[in-house]
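Notes follow once the structure below has been shown.
Apart from one protein chain that is not included, each protein chain of the complex appears where it belongs.
Then we have chain A:
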């Protein structure tokens, strides 16, 4: 029964993890706005979320664990992990600068704010879900 609880929360947990990761990438872009030759990075939120959901459903729904007999064998990815293998893309610069830096401060700040709002929305929904689960667990009165 507890894995059902986990499953009901794992979607928002994954989304929150990826929002968090994106927040870090955007913060690094803003921090490096004056670094020569720095190329602004970002990743596709949707693709990353699809990947995380796919990983968690194959790991939890797969049933049997993978047997490993040698140190070099790779196990399945941990459920719902936002792997270190996120593919970071480079942003297309609309106004390239002479020093090779492609950070456009307006774009980065808008994306940062947008991501922060989504993060908050995600937290709110997750919080509400926890609340409703909790009220369902209250004893009968």
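Keep in mind that, in the parts below, a residue touches a chain if its C-beta (ideal position, glycine included) is under 8 Å from a C-beta of that chain, and two chains touch if they have at least 3 such contacts; residues count from 1.
In this text, contacts and distances are computed from a predicted model.
One subunit of the complex is not drawn; among "Flagellar basal-body rod protein FlgC", "HEAT repeat-containing protein", "Putative aldouronate transport system permease protein" or "Universal stress protein", its UniProt record names it "Flagellar basal-body rod protein FlgC". Counting over the whole complex, chain A has residues 16, 20-21, 23-25, 27-36, 38, 41, 88, 105, 109, 112-113, 116, 119-120, 123, 126-127, 130-131, 134 touching the chain that is not drawn.
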